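Report on one structure; see the data block that follows.
Apart from one protein chain that is not included, each protein chain of the complex appears where it belongs.
Showing subunit A:
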Amino acid sequence: MRFSHKHLLGIEPLAPHEITMILDLAERYVDLNRGHAKHGDALTGLTQINMFFENSTRTQASFELAGMRLGADVMNMSMQASSIKKGETLIDTALTLNAMHPDLLVVRHPHSGAVDLLAQKVNCAVLNAGDGRHEHPTQALLDALTIRRAKGRLHRLSVAICGDIAHSRVARSNILLLGKMENRVKLIGPPTLMPSGIAEFGVEVYQDMAEGLQDVDVVMMLRLQKERMDGGFIPSEREYYHRYGLDAQKLAHAKPDAIVMHPGPMNRGVEIDGTIADDINRSVIQEQVEMGVAVRMAAMDILARNLRATPQEVMA
């Protein structure tokens, strides 16, 4: 089995066996990360550049650590402060970086499709660390790994994704991934925060938490993306919390062993009750962060293998 992509731009182009391949490799890196000597050599000699055109702490730290643990030379570029402010176009920035011969480029950008555009212009492997409202593939992969470890499988599960679906790239990547792995996906949220055409995605849509959470195995909460909203999607945070915030009462509709997930950063008291987020029997939020490093190590390792292989081998 081969991973037949040069870049990791989204979940959309991946085949189910490719998703499994990344997760299986990530399992091995979980063990490595829990050991004493947290060091591999899969990326030795390679240069990894993290380009974040949008603020990020956790994702950038996760990618940085993943690269360093596999022996890559890692450089962080905060694009907010750099030449982009001086009017340089994305493509010129990409070409400039390309001339420095990086091997792995990790990119986050506020506009959907910007990472695809950049990937067309560079020779190295590009990993999408989130583009606009489009995709955030490594987040979906780390969520999948967390679910698989907690539930023992990644198929025939009932998964609820709750909250601000419209502005969420995490939701898009998760809907695609969970669908490809043959799970039942339920979306719960106010209709103003549902993307258009959502009924054609092969998911069930609910506007009521109690109804939507009925007998689910996994509850995935999303952050209310206040910075992406241009006003007027919900009447107020307190009404939102009342109707869609996850508390013990609403969670009681899910299966007794249902797990609670959140991609972070959390708005406690807006979309999730603090006591649930901290409940070690239900919440796997810390585990998600741990899986994030392992999944990113696996993804970069697999792309690096393809970099070394000839094009014919990659496509075979």
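Annotations
The rule is simple: contacts are C-beta pairs under 8 Å (C-beta built on N, C-alpha and C of every residue); 3 or more make two chains touch, one makes a residue touch a chain; residues count from 1.
Convention: contacts and distances are computed from a predicted model.
Looking at the choices "ABC transporter ATP-binding protein", "1,2-phenylacetyl-CoA epoxidase subunit B", "Dihydroorotase" or "proton-translocating NAD(P)(+) transhydrogenase", the name in the UniProt record of the chain not drawn here is "Dihydroorotase". When you scan A:Glu54, A:Asp103 or A:Asp131 for touch with the missing chain, the hit is A:Asp131.
Across the entire complex, the residue among A:Arg169, A:His253 or A:Arg296 in touch with the chain not shown is A:Arg169.
Check A:Arg2, A:Arg28, A:His111 or A:Lys255 against the missing chain and you find that the one touching it is A:His111. In the full complex, subunit A touches the hidden chain at residues 12, 89-91, 109, 111-114, 116-117, 131-135, 169, 172, 195-198, 200-201, 230.
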